[in-house]
Each structure stands twice: as C-alpha cells, then as structure tokens.
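Only a single protein chain was left out; the remaining protein chains are all shown in position.
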C-alpha cells in the first residue's frame, strides 16, 4: 500500500490507494463529487491559513505566550491559583477520560460516570444538600441557572432576585442575561462593612422576592457572618436562598444546609484546575426536592443485568435533547473534565487537607493584612470582618497609581476604586509576600 | 479513620491508626522494633537532606536547569535531536507501560511484550538480520556486548578485535572495559579520507581476528562505501563482521545483511527519545544462528491456553538470573521503555517517513557543507565522501578559538583538532543554519 | 474485545469513599466556632492509591483513543496530543484579571483565533466567550435580539426545524423566545412552503444546521436566506455540522448572519467526557456591535500594546464570567494552525468520503441522500438502542440512536475523517453482524463491556445521586 501524495490533514490515515478504493466503492470519481453544494454558494477561495508543523506551532505559541509578563499575582476575586499536584494532570490527561464524550452508552463509560458520581457526592458532603449536578460552565452561569430554577419553582407571582451590592460584575452581567428571557428583575441589597446589610435586605425581601443570593466568602474575601439570618429572611417569604461559595471555603465555613441554603452555586475550579485565564467549573447543588427542576446532568447509581452496582446519567428527561424548549436548561456540553479534576484533587486532599487549605487561607490573609496595615499610607483590612484568602486595603495615595507602580515592580493587584486595592494570598509563597510588602512600602507612601 | 500526625514519606498511605493496627497485628510496639540491626552499625545521624514540596522541587529544578545555556547545537556524533511528536510522549507516559517491570508474568503484560516484539521486528526489517534483542543500554555497551559475543562464538583461537581509527572515544573506552575480562585485544585500523582504509584493514585481518567493526555513517558522518569489501575481509578469516549504524540511516543505506554483516549495533535513540544528555538506546541485532549466544532479553510469540497468539520473554536460560556466571551477559534492567518509544516513533513514521528523514539528512548535510565551503577560511566537506547528517570542515584559523567564538554567538559545534570542526544538521531549522553560516563567516576569517 | 473491569475483590471498583476516608479537625480553626462547620468526612486517597483509583476508572472508559466513535452529530475526531502541550504552557495559565499589558501573548492567540474563525465561517467578527455550543446559541440569540431591539422591533419567535439539535429549542426558550417548530420536507430538507407559513412579523431568527442532521445540504439555502431576510428576520447557523463544509462552503456566503462554531467538534478539541468545549460566535458586520464584552482588537498604532480589549458599542454584556474556556481555545488555535487551508479542506473531504464509504458497506437501509459527513441508517425491525448495545460487544462505539426521528430506529453515524478504510471496514462488520442477529441476542447485550446492560428505569425511579444514597 502506498503513501499519500496529496497534502492534507495529518489526522486522516488515507493513503492515495485507499482513497481510490473508497471512491470506487461509493461510485464517484472524486471527493469533490460528494459535495452536494450549489455552485452559487460553493467556496473556492482560501482562508489564507498556512499549515505549520507540530514543532513550529509549539515554538510559535511558546514565543507568543512568553509575551505574557512574569507577574506575582495577588488577584483572586473568584479565581485562585492553588497548586495542582502533577498527578492530577497526568490522570486527567488519560485519554480514555479526555477523549470520551457524554456517557450516552454507560456500559462502556463506567469510569467517567463513577468519577462524576464521586464529584457529585463530594459536593453533597460539602454543602449538606441532597443533590449536586455534574457541572455548569462557571460560577456566573451557575448563578444564572439558579435564578431560572427559582423562576420555575416559584410559589408566588414574584419577580425579584436580590443580590449583594458587591457582586462581581461578570457574575452580575451573566445573571442579567440569564434572566433577560424571563420576567425576573435583579436588584441589589446593600453591604454593611463587607457583609450583607441585614436591615436593608429585610426592607427589600417581600413576597415579590423569588430568590436571595449571598456569598461567603464575599468577593472581597469577607466571611459572611449572618447566613442564618439571611436564610431566615428568604425563607420567611418563600424565596429561594442561594448561597455562593466554593469547595475550599466550604471545608471550613458553616455547612450551607445548616444555614438554610436551598441552592449552592459558585466556582469549583479552585480544585484541580490551574489558573486558566478565567476558565472555570460551575458548582451547582440544591435540595433533593428540586430534583426534577435541576439544570445540567445528573449521574445516578443503578444495577446492571448481572446485578452489579453501576452508574448512569439519569433524569435525562429534564434535558434539552429530550425536552427541547421545555428543558430545565439549554446546557449540553458542560465542564465534565474539570469536574473530574476537582474530584481527583479533593480526593487527594481529603477533608483534612481541604480544611487545612482554608485554615491557611484565613491565617495568610490575616497575616498579610496585618503586615500591610503596618505599611505607611495603607490600612488593612478595610472591612472589620474575618477574611479568607483576600481582603480590601485602603490607600491614602491614589490606588490606581499604586496599582500601576506595583505592576512595574512585578505584582498584580486589584484596584477597586480611587483609594482601595484588594489583595489575595493564594498561590503566593511566603517570600513573595515578603517582597510584595517591601514593594508596597515603596509605592504606597 | 484519622489522618497522620507523623511527618514522613508522602507516598505511604498509613494513617496513624492504621500503623497502630498493623504494629499490633505483627506484635511489636514500634516500627523501630522491626529492624534487626546491631547497635554498632545502626545509623542514628541524619543525611541533612531537607524535604521539599512538589511545587518547590519543580521550581528549584526549573531554576537550576535554566542555567543551561540556550545554544543552537550542531553537535551529533552519535546523538541526534530528531523531533519527537508529542503523541509519543503521551503514549510512553501511559503509566501501565511506564510503571511496569520486566514481563515475568506475560499473561498480564501482553501490551508491553507486543510492543517489544514490534520493536524487535522493526530492527529485523531494517537490518535484514534474523534477530534483534529488546534493548541494550547504549551504542557503546552494545558494541562491548558484540565483542563478548564474538569471543563466545569464535572458531579460532584469535583475540584481535579491529575497530576504526576514528571510533568515538566513549565507545572505545567502554569496549575496552567489556573486553578487559577476556583475552581479547582491541586494535585500530586506519581510515582513508573518512572511510575504512581497505588496504590497512587487509593487512591487519588474519586468523587471529575474531571481530571487525565498521560504522556507517561513521562518527564523522561519512557513508562507508566499501561495506561489502569489509564484510568479505572479515568473512575470509572467520571474523565476525559487526556493523555500527542507526535506524534512520538504515532506512536509506545498504541493508546490513546484504553486505554480510553478522551483527548490527548502534544507537536507536534517534527514534522517540529526545536528546537526553547522552541517555541512549543500544541496538543489537544479529544472525539467527547466534540466538543462544545473544545478550539481553528476547520476546517471542507463543500461544496461550485458549489458542490465542501471545508474546512472552523467551530463552531466558541465556540470562543471568538463571545462568548466573555463565550467562551471555550480566544485563538485567535494560532500556525497554526507550525501545517502546523507538517502536512508536518508527511506526508513526513508516518506511517512507524514516527514509525521508535520512534523505533529508543527506541533503541538509550536503547543502550546509556547500555553504560552509563558501565561507572564507573554511573548506567543507573535509572528506570526499557522501555524508549523512554531519561532516568535518577544515578551518584556516585555529578551530578551538572558532569553537569558543561560536559558543559566544550561541552555537555549539565539535572541535576535532587544531584545524577541524564537525557540524551536524539534525534538529536545526533552516533559519538557524542560515544564521549559523553568518556567524561562522564572522568568526572564521 | 473485553473492556477492563477492575474491582477490589468485589464485582465493582469501590468508590473512593469506600476505600478510605478521613475527618477534618476544627480544633485549631482560626475562626470563631459559630462561623465554622462542625465536621466533615471525605474520602482521602494518598497519591499511590489516588493514581490507581483513577487509572482503573480510566480503563473502564471508552474514548476516541480507544477505538472508532462514530457518534452522529458529535464529530468525534482525534484530539491531537500536541494541542494538550500548548494549552498547558504555564505562561498561559494566568489570572483573568491581569492588566491587559501583562497578557499580550494570550490576547495575541485569542485575536488570531478570532481571525481564523471569521475566515473559516465567512463572518466579520467573532467572540470567543461562549463556553459551549449551547452557550454559543444563547449568545447568538441574545445578539439577534439586541439587533432587533436596536431597530425598534419586538420580534418574539424563533423558528427551528423539527430535526434540529435540542439545544436550538432550549437556547431560544432560555432567551425568552417562543419556539416555532418547522416540520421537515419530504426530502429531509427545509420545506419552503412550511417556512413561508412560519415566517412573519414576529420572526426574529431561523436557526438552521447545514448540512442538516440527516447530513443533507440545504440546497435552497439562498432562497431560505432571502425569505427570512425579507420577513425581517435573521438567519442563524448551528455550527455542529461545519466539519462537512470546510473549504467548500461558508455560512457567511450562504446568507447566514450569525453562527456558532463547536470547536470541540470541528476543531478537534477533546470532548472531556462531556466538556469543556467552546462555542465561539461569528456575526456579520451589522451585528458586530452587539457582541459580548470585550472583544480582543489590535491596539492603535500609537499604543505601546499590540492588543487591547474593546467593548462593542451595544454589547449584550457577558455570557461567561470571564473570557470563556482558554484551554479549549488554545487547542483549537493549534489545531487550525496545524491543518491550514489544505488540511481543513482535506478534513472535510475525508469526513464526507468516510461517511459515504461506510454507508456503502452497511447493510441497514439509509433512506436519505446524498449525505455529507454523516448518514442516518434505519435499524428497520430492530430496536436501534439494542443495536447500539450489541455493537459495543464488537469493540466499537455505536452511532447516535433514535434521532433524528424522521428516520425510524435511526442510527445516526458520523465516522469523521480520522478513520481509515480498515477501521471503517471493522465498523461495517460490526453493523452487519448485528443486523443479522436476533432480538434476544441484542437484548442480552452488551456482554464484553465493563458493565452489562444497565437498568435505566431503576436509576430514575430509585434515585441515588450520591454515595450517601447508597446503602449497600
């Protein structure tokens, strides 16, 4: 059998002789004859995209990405650079996982199904809620899905969704788009020194309210101290209490179920996924009685014909490929592989390891705040709350200029407004934080 | 079950409670009690090696290795930087391959055995010889093993091993150590303008000669033009004709069996293994009638109890774990995983792809030699032969100084002596070679 | 063929929670007790056991790298290994809120990908934000909605052919539109009369896949486009089947105004057991001002930067918290660069050749044609779902079953370009062997897979969605 003379995709194994045999079997002269496209819309130009070798592309992308500056990031606000053990990378790259698709044939995809079942189970333990789906795109879309869930579930004729004033702008915008097709309206309630302002929230919650959203820690790293009260306020008016959090925080902070949360959303990408320019894993857990209204895929246990315990996607009648426009969501392709990574990482850490991360995040934030507070011209933490990972600092000098100067020194921080920056400890080493304090001392005065 | 309070290896999964239970089952109080070591030789110091985290070690080694200078290498002389497709890395890192050991239980290791059988088969096709073993350490030790094979096989009482005068020094030294325990002596025959000097060889070959070794291409990149004659000379005196080569060259050059080679040794690491600071894969193929004298492991086909074709290590009675001091070699742990990589890479390239590499290596060397020859103060190729990959150039100015200047310009070349350098094209891009010629033009005049 | 079946003595591989668990300790908590939880017990596998657990699970999972995977409409191409390496480049693994001057490399790759996709689709502008195909549809619908609204029009209906992907319906509904389902014509294509009837002042959008889910090219696409545009609507291209057209037809040239690309289909990024994918959206000029915020654009000459962010004038805002799925986008870029013009065009040629060749070798009836990258065979008297289960025993992944419904007992088959003749012949043998088997054999299948036939009813009736719910 001969090789291939034509240039083409390196990923089709057709030698010229094979191509000829196949064309003959089909009964056409050329591949061209197989395309039933009217001449008027045939494309006979080219894209002007040069093919390159694998080696060239690796060199090219390495060169391009090397143009990203080497910065120590003290960013955060929903995206955290926890170290991902190498074993997670190697395991997640196992190609039976990576190159498979949705488990439409569960008999040959027990491996991924079991891993997703484990992922769901981990979130059930962390939230105390009865159900977790096997992934949403990110924290923002999970929040959007929570709102549409609230709409489907609502007992009242209400339309109001209440969210904290500090809600991260991306999440707020995405939520806005998810409710744009409904009659829901999103309103903010005030924050009181970094926590929910209970008085303001009480004023706003009424029987028009279908959902109250709170976060812990908040986008500013403040641990929300009155979750019980927020839950009671929501409950009193039959509004869904949706809590935003993440698996690391949940290993330390109050269990959502115990404070009355009906739904937990958030980002689970802190586990298992390296910082990936905002790529995320949307966490979605809720009470068991919502099960027929849950968006996204669910893996359940069953038995096979041999009586063995097995796993399978279940309640697919909620989904778009069966229920179409009456589906609980339009989501199809999700973030399953990221969920797999999260399950792996959590299983490697265990309850103690996860809680240790969170404890360290509290201690590190507390320590850095104290040291930053010692810097002339800076006061931290700005909010009188407990913090996890990150906190806001007040700067006497204009914060934007401080932020720019810090970039020049090799540090990225969030500039919140004219006199506030936000600093996150995750992913930095102790010596990097030492150097940062020195740099801040230079630029803040 | 609790976690673990003691510090220790991260790769032992014992919680403290598990350790306690196990100690109780054994009937001792502490791990210390299990060590039956007299006090007088107990070690109670420490090594002074600090444990570091995975993240720290990755950073540390990245920092250290970044101290290696970024050089364009025109080196060669047995070590070639062919591009290894990423798929080979991913496949070879599949942990069922990587973390397995010698196939003492062939029923559960059919995968590796089949891959090694394929490796052996590829070498049989490339050499035309009946047998290839499933790896030696490197080209030098394979050459040493060839000499001990010659000793075991010798019909005469001879002791002489003839090798080319140009033999790479590492290979020569290793060969010397392999024959140190025998009564063999290694002598050189002269080279004639980069090829074997047939007249000199004829003078030296006699019935005291047990082995004649030649290489193609030679260490200087010259294609040996009189292999037939070398083979005949060896044959005339019942000496073993051992040919040194490599799988890329063999895809283009004369088939060893057709020129009378009895054994082929060399380096197969050009396939599938990135440049690894001299780590190699020793190729060893020979005539079928030597099968009971071959060093190293052999995989053979068989059938299993179900009548299915299977693979297994065979003729293990040649090996040290059974035959002890009468084994054909002391080799046990070999380079199986590198052989796996070579098989994968060769199978991805095919005969056409392998031959294309070799053709390109001839053309590139010819082209670079011509361009270097145009450089004022340099004449190339120094030898009036066909070259593959590399060639020697004569320099009017002192070569060591030129070599040093080239390093300063970012290029590494071999300096052979006061007025000769050796240049290899493999692994360099066309534009790198362009820049190199410019740099040489600067430093050579 | 026998798929791996691992277990620790029992019939099934234990859950991580059945292997080893530990509890967290809150005695040394740095927080007041009332802010922390009381207990948490989770599985904990130290690295050797962790690696074994997931290595075993992986062997109990079938992927493209295991064998043929001709799942119709899913375009299960080989995912080139090297694209994993480029995506894993640590220089690209950065925080999304870095200042723009510190991510010039990332923006360069994203900008190039926007450009490539625009050229391939014949579109004028592309957003990379949507993290999946359905998210792309939703984004496209939002953009169309914003366009109509900017024109002072309140159009409430989206027309979707009956045979379209379920996400089309769901995405339209999520955006608040009424979905008008369009019955198919006798030839399996759009029925122009039915379309005429469906179009009206309320028509915001017609969503089409071309070739459609039967693999048939909508030959009347220009007329369809004119009709929709005449009615004041826009035309949406569902990119799920773009692999059939690369280099031979561009949605933009056919009159489509907005489209999404499924990069995990057409551009070979891994499907990851269900995701992540990416669903970039391309639009014609008139719609560019409504795209999500921000777009990556070249910086003006006077800027020290090469690339910067720009907010489209009437942007619909965000559809993803940040900028979408970076790792997936990076892989798609590398794939497109690897193939280039010739490779992309050849990929479609071989994908279409493969579908036609396989169809010619399969004994099941294939009612419609001429098809392109996929065909829909009918299992006839057999149950298509049973056919699929039995095919598993032959070591291949079966086609999509029972959809589209226009073909009874549908076997929707898309081999993609990556299969050679040998594998296609193997697939054909599997089809044909199963075609000749009796119903009992099919009902008893599969036998050689990790699990025997799984009871779906039990799973749904006796819901056990976490290990808490398991009592064995």
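First chain written, first letter: the chains are A, B and C, and each begins at residue 1.
Definition applied: a contact is a pair of C-beta atoms (placed from the backbone, for glycine too) under 8 Å apart; a residue touches a chain by one contact, two chains touch by 3 or more.
This is a predicted model, so every value here is computed, not measured.
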Request  = Specify the shown partners of the omitted chain in the complete complex.
outcome  = A, B, C
Task = Could I get the residues of chain C that touch the absent chain, sorted low to high?
result = 1-9, 19-20, 46-49, 51-52, 55-56, 59, 64-67, 78, 80-81, 394-395, 418-420, 422-423, 426, 429
Query = Taking the full complex into account, what residues of chain A touch the chain not shown?
reply = 1-3, 10-13, 15, 85-87, 89-91, 95-96
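The rule is short, and it goes like this: only the chains that are shown with their structure count from here on.
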Inquiry  = Based only on mean CA positions, could you tell me how far chain A sits from chain B in angstrom?
reply    = 47
Inquiry  = Centroid from C-alpha atoms only, then distance chain B to chain C, rounded to Å. What do you get?
reply    = 45
Remark   = Within chain A, the set of residues that touch 2 or more other chains is 54, 58, 85, 90, 93-95, 350, 352
Residue numbers of chain C (touch at least two other chains) = 21-23, 25, 44-47, 51, 55, 80, 82, 84-85
